[in-house]
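Note that one protein chain is taken out, while the other chains of the complex remain in position.
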Amino acid sequence: MLDQPIASIRGLRVEFETKDGPVVGVEDVSFDINPGETVCVVGESGSGKSVSSLSLMRLVEFGGGTIAGGQLLFDRDGSQQDLAKGDAGLMRHIRGNEIGMIFQEPMTALNPVFTVGRQLTEGLRLHKGLDKAAAEARAIELLKEVRIPEAERRMKQYPHELSGGMRQRVVIAMAMACEPRLLIADEPTTALDVTIQAEILALMDRLKRETGTAVMFITHDMAVVAQMADRVVVMYRGNKVEEGPVTEIFANPQHDYTKALLAAVPRLGEMRGKPFPEPMKLLGQEQTEIPPIAGTNEVLLNVENLVTRFPVKGGLLRRTVSNVHAVEDVSFKVFKGQTLSLVGESGCGKSTCGRSILRLVEPLSGKVEFEGRNILGLSPDAMHKQRQDMQMIFQDPFASLNPQMVLQDQVAEPMKNYGLASGSEVMDRVANLFDRVQLPRSFMRRYPHEMSGGQRQRIAIARALALNPKLIVADEAVSALDVSVQAQVLNLMMELQSDLGLSFLFISHDMAVVERVSHQVGVMYLGRLVEIGPRERVFENPAHAYTQALMQAVPIADPTQRKSERDLNFKPIPSPIHPLSYEPDPSEYIEVEPGHFVLTTDSGY
Amino acid sequence: MLTFTIRRLILAVPTLLFISLVIFLLLELAPGDPMAQVPLTVPPEVKEKMRLALGLGEPLHIRFWKWLVQFFWIEPQVLVDHIFGTSFSAGDLRVISWQTRSPVMDIVIQRLPQTLWVVGTAYVVAILIALPIGIYSAYKQYSWFDQLGTFVSMVGFSVPPFFSGVLVIVIFSVQLGWFPSIYDTTHKVTDWDSFVVQLRQMIMPVMVLALQITAQLSRFMRASMLDNLNQDYVRTARAKGLGEYVVVMVHVLRNSMIPVVTVIALGIPSIFGGAIITEQVFKVNGIGQLLIGAIEANDLPMVQTLTFIFAVLIVSFNLIADVLYGILDPRIRYD
Amino acid sequence: MTEAVKIEGPQKTGITAEPEKPARSQWGEVWSQFKSHRGALIGGILFLLIVIGVVFGPLVYWNDAKYVPTGRDFIKLRDMRPIYHMLFDPSAKMDWAYPLGTDNLGRDTLARLMFGGRVSLAVGMAAMVLALLLGTLVGVLSGFFKRLDGMLMRLTDLFLALPLLPMILVAAVLFRESLALSIGPEAGVFVLIVCLIGITSWMPTARIVRGDVLAIKEREFVLAARSIGTRPSGIITRHILPNVMSPIMVSATLGIATAIITESSLSFLGFGFPPDFPTWGRLLNDSVDRMVLYPERVVWPGILISLTVLSVNYLGDGLRDALDPRIRGR
Partner (left out) sequence: ERGADGQVNIIYWQAPSILNSFLSGGTKDIEAASLVIEPLARYNSSGEMVPWLAEEVPTVANGGVSEDLTTITWKIKPGILWSDGSAFTSEDVKFTYEYCTHPEGGCAQLTKFEGVKSVETPDDLTVVVTFEGATPFPYGPFVGGESPILQKAQFSDCMGARAPECTEANFNPIGTGPFVVEEFKPNDVITFVANENYRDAAKPAFGRVLFKGGGDATAAGRSVLETGEFDYAWNLQLAPDVIASMEAAGKGTAVAGFGPLVERIMLNNTDPNPLLDADKRSVVGPHPFLSDPAVYKAMSMAIDRPLLVEIGYGKAGKVTCSWVPAPAVYAVEIEGCDTQDIAGANAMLDAAGIVDTDGDGVREKDGVPLKILYQTSTNAVRQDFQALIKQWWSEIGIETELRNISGSVFFGGDPGSPDTFQKFYADVEMYANTFNGTDPQSYMGNGLCDKAPTPASQWQGENISRFCDEQFDAIHAELSATADMGKRVELAKQLNTIIMEKGGMIPLVHRGRLSGKANTLGGVDLNVWDSELWNIADWHRMN
């Protein structure tokens, strides 16, 4: 039995019926999954990874797809059964029971109106025929297995009451519930923080080892692949382009696409010894050589003791009963032509910090000086003018563009707002901006949905550039993008920096990216900067315990440097909500190295 | 949730007071005369005396104040007296209808049963029909069933009840003689036979009303189901191996019902408000007919009281809908 | 109860490989999407036919809607049956000059239907537009400006609770004379009716729009717009309004039906256009008494109202899809 693959996909072809005729989702894909092995399927967005996995479960049909060709052989008691021809009853038996599946979005994969317990026990009662009590007992056991604290209490909670990481564990527990022989994980960690991602990956690895389940792991993150895979399948535009053992693929990629993919992956530690950021070398693309970007030492933005709190209202009179301490006594400087990166876990106040500087949320106190002018004291009109110099790029390229407006209008909007240009001049400038961000001018009349994520993010950059700003706050500007696209956008940003002398406040949770782009790095935890200093120093010599833990969690895109579960030690982030009477202590830092400061007072970690 | 409810309840008081003032002023401004139904043979001087006897001579603010006192202070006492057999309200003047010279609330209470029977049943029937239709047409989007459903609900929506009502009377009462065309409000259900009689007289008004409500509700249900059918958790449920029935009728339905339930709750005041035209056509003589009759006779105390009760219902069901939303959707937390 | 009916197609997962189709003009695309929606096309054509019929019909048709025959003609011309009646009762009274027959006063039914259609459609559309404007205004304001929210929503409650009939009477007292003096009696009544229907039917729209605005306000592109210096008015008009179009369209299609029917109940209640001024609702209402004897007199206005509502509904469906670039791109 061991010699026989548990599932093998042969010449799979999936088509979707759309208004403009059939669309091919997967053209021709074949690969095997052997018992007890982890097969990683990688490839850029839209390459057909999800469709392949959904086909195996025969779930594509519910999304309007049809399996137009090929076989999906699944091993059942030694005999190979073609799932592509299986009837609904058989599929229902297999789903959840013999093949389990974990989905990408922990936020939406659980039904919001049923308790965790109910959703967990459902499959058990169906497939294993357990009664309610037995199923619950088993569910609690499962929750404990995926290391969810207070499993009994969680059973009665609703999904929204759990954090993202916990939800994803629930999904995993659900998929593992009936001890399936094959587990399909479709980007199970993409939406999660590094720290949580590390935990989930370790968890899956352990479960796989303990139960001997075969895993089909879908991701576009090469670092994750390096951590998890036994074998790798690379997909590109609906086809398999390469397949091989993980070390082989990393060490010796054959296909051009694989090579390009690997080249685009920023690896932590790559920049060791290089004081200044420099663009990545991408394969298969003409690139103008850009030297490392030094920037200047002139202070552009000076933030001192910035505090931003959100009131939590409650009680009969809707008075403020407590505050969310989103940003607490934060000070830093951004130099002209340089990039300061803020890193930290979700919810630590990075975005709020960026928004406070632009006064998109009103800070409570502190000082924000831009070119020597205190921004927090400006009148609304003066602030409106000031925004010309400070722009922002948002995380989600899908959400930050108005779906109802053509692109040229969106790029032209800031110019119109400030009356910078009129008539045909506007369109000329828009066209130049399109050139600037390397988009064809023919895209000007398109709508956002007609663009890929990377292209959209370029539009967002073009929009931010329209006013010739001096500072751009890039809030997770590349987090939602494919690696290759991410690399292009990063390069574009660096190119703009070197050409125009822009300064960036770069907000990200991806340490490898941060290492690549920044001059200075600030690490945030629970609203405070716990460590700040030159990038090289912070990365090579992390002084704060939290920074160290964070570094530890980052997966490295190298199959030879795997991490084990033991290396990780994380505590859940405490709540930033405090009663009105709470008076936080001021932050005090010591300078461990020149320019490298570490918080000495309590950070909550 | 509790504080949310309490806060909204407290806020409702000034809102309702304001609404009652606006209603009062509006009705004062509206032309019309309680004497309009008195025949022309009664001379104007006599009509004038009758008006004075109704209290129309007093200035506006005094009448408003009197009404407030009567409605908020005396009527509750009457209710208490009625329940506990006490006599707080003895001798106090209640809100008196100009048409009947009797306490408005007594008549309202008298009318409620038939309105609730007919309009309420129609509402329930409509819900029972609309939900399956909505669910199925969403599940089979763009199928012939869905197309037909759209068509029928649009027609149902666009046919006014004064037409559909008379149509069913002509067909089922006049031509076929199956059902009575006039609703007997004195009928009491005591046994099976009388229940059948009650059913027969309810069928037609219920049918006409339910058609309209079904048309709207099924659209809602469909839209809400469509929203949810594409959610990720549906895929998760399927991946667990659940059958289609469980996926749709448990997972999707439960989520889709959240907005629909609040829509249903928001529609409930209209049950109490009656269905003016349908009640007229079938002579159900419920609250709707009472209101229209009172407006025609310019019976201001009656109109004020009814519209105000209606306002109270609207405001409270708005609140109930919000609270329901919070209860049904565990993600919503009001504070 | 007439709240949003959101109809959304299956969501697209993933991104298509770069679309390389040539850029077309915006309206060209809207039109091509609209064309591909079969129901919308039929609805649109039907609606256009109805509009053309009622606008130009009276100009080319030989009978006058208000003409009442006198003298001996009267007995001869009244209660004529439609000509298709010939099929089952050749002895019935009919005349090719009166294709749909005449009413009990000898007025031509077809002429009255066309004339009435003008009024009904005009009232329906104008009232719908007014209700939409009001509803959208209130909805956007209360959704966008948190301070106004509580007040505007209570105002909505107030309007929901107001009885229509006394409002009509008040309006008649306050405005009818002056309107009639300044723009003529019929136009005056038209304005009054439109305003009345408008201000008594905006509330559901306001509720729905408010809900959507609350959601859209939290979307990142609104924040993005703020960061590029767009002022609140610009945010509302450029970013929020286009994105709440679809529930507004749905309200619009239902609004026309409600307005046409409300107009008919207004004449039922003795307020409305002068009595010799036919509207579909009034024709329907007036003929209910003789439904058994002359079914055509109720059937035709009934069919026309339903057809209009249906066609507008499908038209709205198609327009909404066509105006939404996300759907259009599919």
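Order of writing sets the chain letters: A, B and C. Residues in each chain are counted from 1.
As a convention for this text, a residue touches a chain if its C-beta (ideal position, glycine included) is under 8 Å from a C-beta of that chain, and two chains touch if they have at least 3 such contacts.
If you're wondering where the values come from, they're calculated on a predicted model, not measured in any experiment.
*Asks:* I'd like the shown chains that the missing chain touches, ordered by label.
*Replies:* Even though it is not drawn, that chain still touches B, C.
*Asks:* Out of B:M1, B:L21, B:A36 or B:I327, which residue would touch the omitted chain in the full complex?
*Replies:* That would be B:A36, which touches the missing chain.
*Asks:* Kindly state which of the options B:T5, B:Q77 or B:T100 is in contact with the chain not pictured.
*Replies:* B:T100
*Asks:* Of B:Q77, B:Q147 or B:S173, which sits in contact with the chain we cannot see?
*Replies:* Missing-chain contact among the listed residues: B:S173.
*Asks:* Identify the residues of subunit B touching the omitted chain, counting contacts across the whole complex.
*Replies:* Counting only subunit B, the missing chain is touched by 29, 31-54, 93, 96-97, 99-103, 106-107, 110-111, 169, 173-174, 177, 180-182, 184-186, 280-281, 283, 285, 289-290, 293, 295-298.
*Asks:* Applying the definition given at the start, please give the residues of subunit C touching the unseen chain.
*Replies:* On the side of subunit C, residues 66-68, 70-71, 74, 79, 104-105, 107, 169, 172-173, 176-177, 180-181, 185, 269-271, 274-276, 286, 288-290, 292-293 touch the unshown chain.
In this text, only the chains that are shown with their structure count from here on.
*Asks:* Counting only chain pairs that touch, give me the topology of the graph as line, ring, star, complete or other.
*Replies:* Contact pattern: complete, every chain touching every other.
*Asks:* Between subunit B and subunit C, what's the gap in Å when you average each chain's C-alpha atoms?
*Replies:* Using C-alpha averages as centres, the distance is 25 Å.
*Asks:* Roughly how far is subunit A from subunit B, centre to centre by C-alpha average, rounded to an integer in Å?
*Replies:* That gives a centre separation of 51 Å.
*Asks:* Can you work out the whole-Å distance between the CA centroids of subunit A and subunit C?
*Replies:* So the centroids are 48 Å from each other.
*Asks:* Where in subunit C do residues touch at least two different other chains?
*Replies:* 10
*Asks:* Across the complex, what residues on subunit B touch subunit A?
*Replies:* 3, 6-7, 10, 231-244, 251, 254-255, 258, 328-331, 335
*Asks:* Sort out for me which residues of subunit C touch subunit B in the complex.
*Replies:* Within the complex, subunit C contacts subunit B at residues 1-11, 150, 154, 157-158, 160-163, 165-167, 169-170, 172-174, 254, 257, 260-261, 264-265, 268, 281, 284-285, 288, 291-292, 298, 302, 305-306, 308-310, 313.
*Asks:* Give every residue of subunit A touching subunit C within the complex, in rising order.
*Replies:* Touch residues, subunit A against subunit C: 18-20, 23, 25, 45-46, 50-51, 63-64, 237, 355, 358, 360, 384, 387-388, 391-392, 394-396, 399-406, 413-414, 417-418, 442-450, 452-453, 455, 460, 463-464, 466-467.
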